[in-house]
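Here the complex is missing a single protein chain, while all its other protein chains stay put.
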Amino acid sequence: METSLPAISVATRAGASGTLKPESADGPNMTGRPLDVLEETLDTPVTVHLKDGTAHFGVLAGYDQHMNVVLDPTELEGSTDDEVEDTTIIRGDNVVSINV
Amino acid sequence: METSLPAISVATRAGASGTLKPESADGPNMTGRPLDVLEETLDTPVTVHLKDGTAHFGVLAGYDQHMNVVLDPTELEGSTDDEVEDTTIIRGDNVVSINV
Amino acid sequence: METSLPAISVATRAGASGTLKPESADGPNMTGRPLDVLEETLDTPVTVHLKDGTAHFGVLAGYDQHMNVVLDPTELEGSTDDEVEDTTIIRGDNVVSINV
Amino acid sequence: METSLPAISVATRAGASGTLKPESADGPNMTGRPLDVLEETLDTPVTVHLKDGTAHFGVLAGYDQHMNVVLDPTELEGSTDDEVEDTTIIRGDNVVSINV
Amino acid sequence: METSLPAISVATRAGASGTLKPESADGPNMTGRPLDVLEETLDTPVTVHLKDGTAHFGVLAGYDQHMNVVLDPTELEGSTDDEVEDTTIIRGDNVVSINV
Amino acid sequence: METSLPAISVATRAGASGTLKPESADGPNMTGRPLDVLEETLDTPVTVHLKDGTAHFGVLAGYDQHMNVVLDPTELEGSTDDEVEDTTIIRGDNVVSINV
Partner (left out) sequence: METSLPAISVATRAGASGTLKPESADGPNMTGRPLDVLEETLDTPVTVHLKDGTAHFGVLAGYDQHMNVVLDPTELEGSTDDEVEDTTIIRGDNVVSINV
C-alpha cells in the first residue's frame, strides 16, 4: 500500500512559478512560458529594462520564479553604456521587460 | 483502500491561477476567463499596453498565471513603431491591458 | 473507511477568492459579494474605470478572482468613446471600479 | 477510524481573512474586526473613500475579504454628489476608509 | 491510532499573522509584537497616521492581521480635528504608524 | 504506525518568515538574517527610516515577520527630534531600513 501525494506537489509548484508543465493533457498549454524562455536564455546576453527607465546589459547567469535575475559582465571587447561592470542581482519587481 | 486527494490539487491550482474550471456544477462560471483568452490567443498578434504608457506589438509566444507574457516579432513585412524587435519577456505587473 | 478532505478544499478556495459560500451556517454572509456580482453580470455591458483615469466600455465576457476582466465590443450601433474596439483583457490591479 | 482535518480548515480561513473567531480561548480577540463590521453594515448606507481622493456613497450590498465592496444606489429622494448611480464594484486595493 | 495535525495549524497561523507565540522554546521571541500591542490597545484611544498624510483619532474598536483597523468616536467632550465622526474602517495598507 | 508531518510545519514557517534555520545541513546559511538581527536587537535603541523620508528613534519593543515594528520612547534624558513620544507601531511596508 502506498499513499503518495504527487498531485499536491505538482500543483503547488505550478501555482507558485508556472514553470512546470501541467500533467493533465487538457490543461492550459502556455507555450513558451516566460520562465521557460529565461531558462533557455541562460548564459546568453540579455537586456533588462527597469521601471526607473534604466537598462542593464549582461549575460543571464541566473533567475528565479520572481523574475529576480543575475547578470554577469560579457567578455566582449568594449562595453556599451548599459553593460553591467560586476555581477549584478536585480530584484524582479523592478523589471519591466527582458529582451533575449 | 485508497487515499486520494484530488480536491486539494484542484483547489490549489484554481486558487492560484483561476485557469481550471471548477469541478462542482454550481460553482462560478467565469465564462471566457482572462487566462483562457490568452491561451486561445497563443501564436497570434497582440498589443500589450503597459503602465508606463508604452505599447508592445508582437506574436503571443507564451504567458503564465501572473500575466507575464512573451512576445515574438511578427513576420509581417514592414513593422509598426510598437513592434518588438526581439523576443521580449514582459513582467505581468506592468501590464494594463492586452488587445487580442 | 474513507479519508476525505473536503474542508481543505473549501477553505482554500474561499480563502483565495471569496466566491464560494461558506458551508457553516454561522459564517459571514457577505451578501452580493463582488465576484458574485461579476458572475451575474457576464454577457452584459459594463464600464471599467482604471487607475490611469481611463474608462473602458464593453460586454463582460469573462473575469477571474483577481478581478482580471475580458471585455468584448458591444454590437450596438454606434460606439462611445470608451467602447473597446477589440476583445480586451484588463489586468485586475489596474481596476478602480466596475459599473454594472 | 476517521482522519479529519478541521484544524487546517480553520487555520487557513483565519489566516486568509481574519473573519472567523479563533477557536482557542486564549487567542487574540480583535473585538469588532473590520470584516465583522462590514458584515453588520450590509444593506445600510456607507461612504467609501478611495486613494484617488474620491468618495462613493451607497448601500453596502456586498464585500469580500480583500475589502472589495459592492455599492447600490440608495432609494432616498435626491442624491448627493458622491452617490453611485448604478451598482458599483470597487476593488479593495483602492480603498482608504469606509464610514459606516 | 491518531492522525493529528496540530503543527500545520499553528505554523500556518503564525506564518500568516505573527500573533501566536511559537511553541518551540528556542523559536524567535518577538517580544511585544505589533499585533499583540494592538490587542492590548483595544477600547483605548489611538492616532492612526496614513500614507496620504492624514491622521485619524478614535477608540480602537477592532483590527485584523492586515492591520485593517476600526475606529469609533471617543465620548470625550469636544473633539479634535483628527477625531473620526463615525465608526471608520481603515484599510491596513494605508497605515504608516499607530500611536497607542 | 505513525503519520507525522513535521516537514510541512517547518517548511511553511521557513517559507513565511525565514527566521527558522533549515534543518538540512546543506541548505542555505543566510548568516545573520534580518529577522534574527531584529530579535537580537530587542530592548535596545534603533532608528527606523521610512519611505516618506522620516526617521523614528526608539527602543525596539517588538517586531514580526512583515517587519512591522513597535518602538517605545527611550528613558534617556533629553530627546532627539526623531524620538517617538509614545509607543508607536510602524507598519513594515513603510520601512526602508533599520539602524541597530
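The letters A, B, C, D, E and F name the chains in turn, as written, and every chain counts its residues from 1.
Criterion: contacts are C-beta pairs under 8 Å (C-beta built on N, C-alpha and C of every residue); 3 or more make two chains touch, one makes a residue touch a chain.
Please read these numbers as outputs of a predicted model, since none were measured by experiment.
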- Residues on subunit F that touch the omitted chain in the whole complex? 1, 3, 5, 7-8, 10-12, 14-16, 18, 27-38, 51, 67, 92-93, 95-100
- What subunit A residues would touch the chain not displayed? 1, 3, 5-6, 8-10, 12-13, 15-17, 19-20, 35-36, 39, 42-43, 50, 52, 56, 61-66, 68-70, 85-91, 93-94
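As a convention for this text, only the chains that are shown with their structure count from here on.
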- In whole angstrom, how far does the Cα centroid of subunit B sit from the Cα centroid of subunit C? 17
- Message: How many angstrom lie between the centres of subunit B and subunit D, each centre taken as the mean Cα position?
- Response: 30
- Note on the structure: Two or more other chains are touched by the subunit F residues none
